[in-house]
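To start, the structure under review is shown below, and the notes come after it.
For this view, one protein chain was removed and the others were kept in their places.
Note that the chains are named A, B and C in the order they appear, and that numbering of residues resets to 1 at the start of each chain.
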Amino acid sequence: MTPLLELRDISIQFGGLKAVSNLSLTIEREQIVGLIGPNGAGKTTVFNLITGIYRPTAGGVFFNSENINKKRSYERTWLGIARTFQNIRLFKQLTVAENIIFAMHYNRDIGIFSSMLRLPHFWRERNEVNKKANEYLEYINMLDMRNERAENLPYGRQRELEIVRAIATGAELLLLDEPAAGMNPQETKQLMRFIDKVRNDMHKSVLLIEHDMGLVMGISDKVAVLDYGQKIVEGKPSEVQHNKKVIETYLGKGDDDAES
Amino acid sequence: MKVKFLLAVFAVCAMLASVSCGKSKGDELVIGVQGPETGSIAIYGLSDLSGAQLAVDEINDKGGINGKKLKLVHYDSRGDKTEAVNVTQRLINNDKVCAILGEVTSGAMFAIGKIANDSGTVVLSAGATAEGVTDNMPFVFRDTLLDSDGAPQTIKFLTANKNWKNFAIITSVNNDYSVGLSKIFKESILSNGGSVVAEQSISDGDTNISAQITALKNKTFDAVVFSGYYQEAALILLELRKQGIKVPLVGGDGLQSAEVFNVAKTASFGSVFFAGFAPNADVPVIKEFISKMNKQKKTADMFSAQGYDGIYLFAEAMKKSGMNDCTSKEQRDKMRAELASTKDFQGVSGKMSFDEQGNARKVPFVQEFVDDGKGGYSWKLIN
Amino acid sequence: MDAIFNSYTLQIITMCCINIIIVQGLNLISGITGQLSLGHAAFMSIGAYTVTLLMLDLNVPFWLALPLAGLIAGLAGFMLGVPILRLRGDYLAISTLGFGEIVRVLFLNSTTTHGALGISSIPHYTTPLISVILAIVGFIVMFNLTNCRFGLALRGIREDEIAAEMMGVNIAKYKMLAFAIGTGFAGIGGALYACQITFISPGDFAFTRSFEQLSMLVLGGTGSLLGVAAGVIILTVIPEVLRFATEYRMVMYGLALLIIMVFRPQGLFGNIRVNL
Partner (left out) sequence: MVIQQLLNGLTLGGIYALIALGYTMIYGIVKLINFAHGDVFMLGAFVGFYVAVHFSSNFIVVILVAMAFCMLLGLLIERTAYRPLRSPSASNLIGTVIMVGVIAAAAFLGRNGMNTLFTSAVFYEGLALIGVVIFLLAKGKIRVKHAGASGTSRINALITAIGMSIVLSNTVAIINGPQRVTFPPVLELGSWNVAGMNISGLQLFIITASLVLMFILYFIVHKTKAGMAMRAVSQNINAARLMGINPDKVIGFTFALGSALAAAAGVLVGVFYTVADPNMGSMYGLKAFVAAVFGGIGSLPGAMVGGFALGVAEVFGVAFIAPAFRDAIAFGILILVLIIKPTGIFGSNVKEKV
């Protein structure tokens, strides 16, 4: 079964600094993969490489075993890769519904003429789109806030909206960049259940960057640890948790080493 | 929210309404004057207005026309075509004028000519010199000296009396008056056996023209023809002297301004220009006009002279046609006919009569900047 | 009644409608898509010169020359879009300003457009009725464009280009389309202007005209169509109302601009949820 996403020895250099050096990683369908590591380990850079903001200086990014190195960001979204951002990038002035509808449009033609002349095709499509958007909103029971401006939502709800917006693009692979940042434990639990539901109900696969170990270890099928741009460990959450090297990268060398 | 919305809509309507209310009273003959009173060519508009104001005051002191006082209404068009058209419409429809002393620039005259002509209101320009401003527009007149009259006669005079043969021509490219006049000057030079050794161009508003003058250094010529306004003319004279070229300037009425001497000082001496107005000519009516203008601390130049004449031309035509109501179209038609048939009108800006196109045909005053011996200058009439 | 609707007010109404059409185009580019353009008057001049040359030199009938003028101005907008739409914010604004000045200088120096002499005796086809109808049609077209997926995509680009691209929008194509349609509107406005004033010269379309159009947009409230109409009417009528102020007129115009921007930053109709 070919993996949904495969990174083959990708690396990227900014000036002298190797932000990511020959990283290989595979994500299967309906799999949740956690990507952890200290700040500055190159996690977000990996996201930017997958979504086409940067092009790797070496190695290749494969989606459904098709090399998408040359593809532009919006083309990658059409193929099925969607992301959220570390600091929320919702369309603040647009309403909740508009944020969702915006993401649903990539695969339809622009349809200037049909909308300019308000042809029947336009009205049919409009109702269909609104119905689908309401379904998504119901999924995160935000239907009542449909016409609220995105900037007026509480922080947690904005996070959820950004995730649903990514889903609305119809993508198979969701890249979530620190979704639980700034959330209290109760909200984080709710988010965990939500991501699990998304994977099971909508058969999405998820690549998750997160510092909240409880969330990552609790939900991921597989975890990869990044340090200074290199993958040092990959495996089941339980294996990764007790791995000596992982502990060192996070907590530094322990005293006992000093004596021996 | 509702209140603010209604407030805005109300403000808009109030403005529209206040704009349209006319205010003409029956017992006066209204004459409109429009031109640039602000902006880069405001000096011409203001001087045209001052000449017209003087004429209207004089006529009213002598009892007005056909028993009615003249009322002068004037608006600023900044020399912008859209504003000029707005002002003309306002004068015709709101102020219900008998006639309009129109714009001083050809561009604006082109824009308003058709409107005045269609509404049957006479418009006379005291400044537009370009070709075609009055073509097949019976209601459009001008009392300016035409470039096509002035330039040929000046060049003929210079080649004959001062035998200047070789000329360099400088044109101000973004100034329609200058582009037109340069063309006529070039034709006149060639037809009088002269030759154009170099052509350079600058633009209105330039302050740095050192490059163009340096480009002329290796050519030999008797004079530099410059068809633009006085500001650039003074700059050219200074730059010529700064780069060691001791040659006079030849130009049109754009050069007739005290500023040329104030800026270029002695460098201006020897420069020649043609104009419709000669302040230093010893003609009584001109001397009188100058003293009256000086009394009001206003400058007597071509624009104020032709504005002054314009009002008197209107007055003559209104008197002969017995006009007493500006709003009646027939009276305005009769007044137009009288104006068109004016012959040998002795004005401050020379003797003139109108051709069938509505242009005043005049003999140009060819004048030269000379040292008046008292540290100043004067314009000696040399033809 | 005729005191209200004499040809003076009709002339102002016509100019208002012409400006509304042009500023609606600018609203699509700078208001809705957030691409600040300081060279909109250049496309107005392209429209004006196109319709004039088509009618006078190639004697194309007016009803055909007008749409062609809009098309050619739109094409010019599309081509300008290619090199400069990668730029952002002030850099984009300054390069559109530069483009505007270059167009003016080109018209100033080309013989077919008679340079600074300008072109006179353009047939007077623009009547108040035509300009009012076209302004209304423009209003409807713009309303439909902004309230559909195309308009939503443009508003998304204004909010956050990176997020928009991540959600699968080809921002370059959308920007260029917005530019093309916006400059097309300016072309049609320019053509109507030429057939109203009957004489055009390059000097009429300098960057001061672009600033005037931008002030109308921002005064009315960027992004709102009602704002466009209000902004245009007020800034067209203010100079007429200030006629009495003779030489103080322009100072008061500048101060009015200043005060409105300080006391009403979002413009008269800006940020009001009625997305008219």
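In this text, a contact is a pair of C-beta atoms (placed from the backbone, for glycine too) under 8 Å apart; a residue touches a chain by one contact, two chains touch by 3 or more.
Computed from a predicted model, the values in this text were never measured in an experiment.
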item	value
Candidates B:I43, B:L72 or B:V272 - the one touching the absent chain	B:I43
Residue of C:H124, C:K173, C:R243 or C:R264 touching the missing chain in the full complex	C:R264
Listed residues B:V73, B:V87, B:I202 or B:L249, member touching the removed chain	B:I202
Chain C residues that touch the omitted chain in the full complex	30, 34, 36, 83-84, 86-87, 89-91, 93-95, 97-99, 101-102, 104-106, 108-109, 158, 162, 207-208, 211, 214-215, 218-219, 222, 247-248, 250-259, 261-267, 270
On chain B, residues whose C-beta touches the chain left out of the figure	38-40, 42-43, 46, 173, 200-203, 205-208, 210-212, 214-215, 217, 231, 234-235, 238, 242-244, 259, 262-263
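The criterion applied here is as follows: only the chains that are shown with their structure count from here on.
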item	value
Contact graph of the chains (line, ring, star, complete, other)	line
Per-chain CA centroid nearest to the all-protein CA mean	C
Centre distance in Å when chain A and chain B are each reduced to the mean of their C-alpha atoms	73
Centre distance in Å when chain B and chain C are each reduced to the mean of their C-alpha atoms	33
Touching two or more other chains - residues of chain B	none
Chain A-touching residues of chain C, taken from the complex the two chains share	141, 144-145, 148-153, 155-156, 159-160, 162-171, 174, 177
Chain A residues touching chain C - in the complex, by the definition given at the top	51, 53, 72-74, 77-78, 82-83, 85, 89-94, 98, 101-103, 105-108, 110-112, 115-118, 122, 126, 129, 165, 169
Of chain B, residues touching chain C in the complex	1, 8, 11-12, 15-22, 37-38, 75-76, 78, 80-83, 85-86, 89-90, 92-94, 107, 110-111, 114-115, 119, 130, 132, 173-176, 178-180
